[in-house]
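Only one protein chain is missing from this complex, and each of the others stays in its spot.
By written order: A, B and C. Residues from 1 in each chain.
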Amino acid sequence: MNPLTNPTAQAVDNVLIYIFGFSLILLLGITAVTVYFVIRYRRSKCPEPTSQAHGHLGLEILWTVLPTLIVLTMFWYGWSNYLGLRQVPDNALEIKATARMWSWQFQYPDGRRESKLYVPVGTPIKVIMTSVDVLHSFFAPAFRVKRDTVPGMETYVWFTATEPGSYDIFCAEYCGTGHADMITTIEALNAEDYQQWSQPVVSAEPRGLTVLNEQGCTGCHSLDGSEGIAPSLFQLAGAERALVRGDRGEIIAIDSDYLHRAIRQPEIELVEGYDPMMPPYDEQTISEDDLQAVINYLMGTATAEPKPDARQLLEDNGCLGCHSTDGSLIVGPTFKGIGQRGVTLERDGKTVEIQVDADYLRRALLKPNEEIVQGFAPMMPAADYLSTAEIEALVEYLLTQ
Amino acid sequence: MKQTTLTGFWQESPRSGVLGWLLSTDHKRIGIMYLGCIITMFLVAVCLGLAIRLELIAPGPTIMGPQTYNATFTVHGVIMIFLFIIPSIPAAFGNLLLPIQIGARDVSFPRLNLLSWYFYISGALLAVIAIFSGGGAPDTGWTFYVPFSTQTTTNVNLAAFAAFMLGFSSILTGINFVTTIHRLRAQGMHWGRLPLFVWTLYATAWIQVLATPMLGITLVLVMLERIFGAGLFDAARGGDPILFQHLFWIYSHPAVYIMILPGMGVISEIIPTFSRKPLFGYWAMALSSLAIAFAGSLVWAHHMYASGMSDMAILIFSFLTFIVAIPSAIKIFNWISTLYKGSIQLAPPMLHALAFIFNFAIGGLGGLALGAAAADVHLHDTTFVVGHFHYTMFGGTGFAFFAALHYWLPKFTGRMYNHKIAMIAWALLFAGFNVTYMSMQAVGIQGMPRRYYDYIPDFQPLNMVATVGSWILAVGLILMFANLWRGCRSGRPVGQNPWGAATLEWQVPSPPPLENFGAEDPVVTKGPYEYQGVVADEY
Amino acid sequence: MSIEHRDDTGARFGMWLFLYTEVILFSGLFILYAVALSKFPQDYAVASHKLNVWFGGANTLVLLTSSLTIALAVSAIQMGRKKQCLTLCWVTIGLAIVFLINKFFEWSAEISHGIYPGSEQLAAMGPGVTSFFNLYYFTAGLHGLHVLIGASLIAVVAVMTAQDKVTPERYTLLENSALYWHLFDLVWIFLFPLYYLIL
Partner (left out) sequence: MTDDTHAPVPYRTFILIWLALLILTAITVAVSRVDLGALNVWVALGVASIKSSLVIFFFMHLRQESRLFKLGLLVMLMILAVFIGMTFLDVLYRGAM
């Protein structure tokens, strides 16, 4: 190990050196004396013992009191330096961390989320942590800090990076299959780089990919087709999947609907051969927009071709013949405000009220006559001749109306 | 191989055949049955240990995937802890020796003793079934931490139930031993004449009685939680995951003293015998055993410094942890003083005993680093901890167990193994052991977390060394067991006292007869370590 | 064993040791209780009011009385009054059955209100109340299980007494079963105020 100059590492190293140093002396002493006795008093040389001593009170006291004193100094040194690890300097930058199986997410005061911990050199960092599933532990060996993340509880560590560089963060509390892969890094940047990093970037990266990285999906899923603990997310669109739902198996072709379910409620269907360990992501964690971006990305629509123009589609396909965009009533319900409103539907002879969402819109486009908005006739043609990408574009567009 | 039949209790039994064993209430037969099962379980788990090391020889998956790896170390840990090391010395050698050493014909509750063996064997079977049934082998680690253990789909319920049964077996043994030591000492066997092995068993038995039930309830709660999903440890439903860790370690820390104390007892028998000199500081040794047992129940939360527990608790528990180290130090110094001006014979049991002192000192001193709050923050859940507990459990208790095998097997089989081979095996074990675990400690200090099936390339060299060390260890183990096995079957016959020891078991024939002592109950007139006038039988 | 070896004090001592283990077993649940009580004092009072003191109180009386009868049974056998001893044993078992029936009705009532471990309704009542009922069910359930075991034990010993295998000279078995029985009276003595009577 290189000598480390950061304060937490020094606090810990001093204690380690003190205790290991003492231990080494004791160990060598004990071993030397033992070996000496064994050789000196071996039976071939000393056929009979030359002492029958049963004990010696003075000695007993000596080797009770001495070790007591030694260990008390160890205790005290260990404790006082531990306090240093707990007392966070006042000017510390607070960053929130969320651990989940098997990824980390760091959230900065300005709301930015990252799966790596970018920090400026020289500033004390306080990482306030929690977990959404099981226990994990934030362990940065270079800073000698470690603390478990506990669901339903906040814990923290603090450290200061004194040199720019990339330092490992391990998960040190066993958390299942991906435990050993729950690794990320602290990227300590010097002032200039940090400044640059903290500028909001207009990334060329598709939003979906950003979300995948931010949320740590890539901790379990590869994007390049290599299968690990979870199916790879490589080239999903249209691929066949054997699913298990309850006890029944079925084969489907992957579409956005399925992907949506697979992320919001992964426990419903399992990809055959995998354990039900994917956590559900609710809207607090991934907003509907972001999820849509992910789905688009996975379905290849985000990158493969330019996004279809939804307004154009509406016109080209004659939707606007029935649906207005200004609130007036033609044949069908208006598109104005459709993204935010609740609708009353007749489904299977029953009346239900729902909030419009992407899922509903997709159903409404592809199987329009299964659910009928109350007060309208079942006359909309199914838009199933549109490509998935086009449907998605429509849905996305409508949601923003 | 020439085979001759064994005599003594091997033959004398109210029933003959297999039933004569399965229904026997004779403490020696029960002890032998324990010994057989324990060694079998040990061999199974040791092979899993070898598999772990093979996987870790290089970064990336080598011989198994992550899930298999997790199951492997879990099963390795569970078997080693609950099926091997906790019952190893107390249940096997305790049963074989305790009654003879205090001059009794059997334990207080012989039938309960047999029942406790049945609990053990049922627990063992269930544990094995748990590996191959249901959702697959448990993958929680032997610590069963919630909430992971309540969520994983593997066969945790059965494994927990198996551990529960084993705990029950351990409790019954404890009750039996405490009562036996209080009630059945022979005439003249007052407390100041108890062999140290009995003292340590006594201290151990109290821990077994008073701490094990806590494990029982903890495991029951995990099972109930898995069945009912009540949220006992779920913060959103009024639970507290850290509280589980308290309950678990309230048992499992004292349990490490269940493991080590009887080992220390064995060493305290062997060192005086092969120095032909009374144990130095008899009362300090006896009382320090009780002190370890008592103080050992005050330090459990030193496993939880990083758990999010309060700093106040860390202060107190860290302090108490250092206090527990003192009685262990006292023991080390007294053993060494016993050597002083003795007449030391380096027979195989003695070699293992000396190795024990060395290994346990390393393990224990490493424990001091773990006990210091600041140092543990870095070392917690790294392979340094793995090194520490292999040093104490394997290097300590394991070597004490080997020492006990070499020391007492001739007594119970009436035959002697080959000393030369025993010494070669010892050397291999000792060297392999230290190479393996010293490297693990070192890589732990560098920051490699434990329970990692894969690691960053920086950790490769030391992991490789550790794996190679485990192969040396393997050779040593195979050699040792082979030699002992041959010795028991066809070794040279020995008289009743091959080592020239002074405790009571050496004053009965080898192998001892049913009921140990002929018609006359023994009357004890001197201490356990007075060797004047005791001569070793030739063999 | 071939040698007649008998040590009644040893047997009683062994029994006491076993009872210690039972106490520690229950203490795990009491630790959880104590911690939760200190965290949610208000919720615990609220939850406690949902339990019916009369059920609990009645069961307290039943158990105390059964403890009396089994203690008397031991005295009876010591004095050689086998008939009385048997009657007292059967009364004890009867009381155990009353206890369990009472418990059954109490639990049915709670469960019909949707209060049981893992129920949605319970979860809706907040963490404090949930933890109270979780612990209540597990503690009382474990206690009930032991009552069942204890009663069976007494039944076996009663039969042995009837067959003169337990005699005025040799009654340790009865004494030990009585000890076991008293312990679960003891546990209930703590359970009752802690679960039914917090304000």
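The rule is simple: a contact is a pair of C-beta atoms (placed from the backbone, for glycine too) under 8 Å apart; a residue touches a chain by one contact, two chains touch by 3 or more.
This one's a predicted model, so the numbers in the text were calculated from it and none came from an experiment.
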*Hidden-chain contact residue, picked from the options C:71, C:100, C:155 or C:173*: C:71
*May I ask which residue of B:91, B:104, B:210 or B:494 touches the chain that does not appear here?*
B:210
*Give the residue, chosen from C:34, C:111, C:124 or C:149, that touches the chain omitted from the document.*
C:34
_Absent-chain contact - pick from B:316, B:421 or B:468_ = B:316
*Residues in chain C touching the chain absent from view*: 7-9, 12-13, 16-17, 20, 23-24, 27, 30-31, 34-35, 37-39, 41, 53, 57, 60-61, 64-65, 67-68, 71-72, 74-75, 78-79, 175, 178-179, 182, 185-186, 189-190, 192-194, 197-199
_Touching the absent chain: which residues on chain B qualify?_
182, 206, 210-211, 214, 240, 242-243, 246, 250, 297-298, 301, 304, 308-313, 316-317
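By definition in this document, only the chains that are shown with their structure count from here on.
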*asked:* Can you compute the centre-to-centre distance for chain A and chain B, using the mean CA position of each chain? Integer Å is fine.
replied: 40
*Mean-CA-position distance for chain C and chain B (Å)*: 35
_Can you work out the whole-Å distance between the CA centroids of chain A and chain C?_
47
*Check each residue of chain A and list the ones that touch at least two other chains.*
none
*chain B - residues contacting chain A, complex*: 66-67, 70, 139-141, 145, 147-148, 151-153, 234-236, 241-242, 275-278, 280-284, 306-308, 311, 314-315, 318-319, 321-323, 325-326, 329-330, 332-334, 336-337, 339-346, 354, 357-358, 361-362, 365-366, 368-369, 371-378, 380-382, 445-447, 449-456, 531-532
_List the residues on chain A that touch chain B in their complex, please._
1, 11-12, 15-16, 19-20, 23, 26-27, 30-31, 33-34, 37-38, 41-43, 46-56, 59-60, 63-64, 67-68, 71-72, 74-75, 77-79, 81-86, 133-135, 137, 139, 141-142, 144-148, 150-153, 155, 168, 170-181, 183, 229, 275-276
*Along chain C, where are the residues that touch chain B in the complex?*
1-3, 5, 7, 9-11, 13-14, 17-18, 20-29, 31-32, 35-36, 39-40, 43, 117-118, 123, 126-132, 134-135, 137-138, 142
